[in-house]
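See structure below.
Every protein chain but one is kept in place in this view of the complex.
What follows is chain A.
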Amino acid sequence: MKVLAAGVVPLLLVLHWKHGAGSPLPITPVNATCATRHPCHSNLMNQIRNQLAQLNGSANALFILYYTAQGEPFPNNLDKLCGPNVTDFPPFHANGTEKTRLVELYRIIAYLGASLGNITRDQKVLNPNALSLHSKLNATADILRGLLSNVLCRLCNKYHVAHVDVAYGPDTSGKDVFQKKKLGCQLLGKYKQVIAVVAQAF
């Protein structure tokens, strides 16, 4: 909740402050220093596109691996247990400017990274023998980290955006086991759906 509050409050401020309410763009003063830790790659957008394509290519396999490992009723009730009903998932507008799309992508990656971390942690306990699932989750998280870094580089270098407010999904550590399985399934279903749109948009 603290995280949510930390992310939502500045966002609300931004929405009211910036001309054109509803735009999720953050405000970074033009003269603000925007320094990245490492020099950005010369062909950043290509890298971002490739990473998105890679994620899009593996999202369905990850989804299938996940719900199969959870056992019945998950594989046979995907619509009811794994539907993409993630209410707080960051939005994405494919027809926005590149800057807007990059900012939204940044939020999505941040959200997904945190959620995948929860899922990976839970599945290591709930399904310790599902090694291929663990491997796929780890691989996806690795790509997300790289993508996050590249998107930040692009935002910083080209648009001088040094900071983007992000929100994260619910923490599943206090949930019961069935609820953990279900939330994870829903998140991966949403991820599969969103990443296809995002990859297409870039």
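Note that in this section contacts are C-beta pairs under 8 Å (C-beta built on N, C-alpha and C of every residue); 3 or more make two chains touch, one makes a residue touch a chain; residues count from 1.
By our rule, contacts and distances are computed from a predicted model.
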| item | value |
| --- | --- |
| Chain not displayed: protein name in its UniProt record ("Oncostatin-M-specific receptor subunit beta", "Pescadillo homolog", "Prolactin" or "High-affinity nitrate transporter") | "Oncostatin-M-specific receptor subunit beta" |
| Omitted-chain contact residue, chosen from A:L126, A:I143, A:A162 or A:A196 | A:L126 |
| Residues from chain A at the interface with the omitted partner, ascending | 70-74, 76-77, 79-81, 83, 125-129, 176-178, 181-182 |
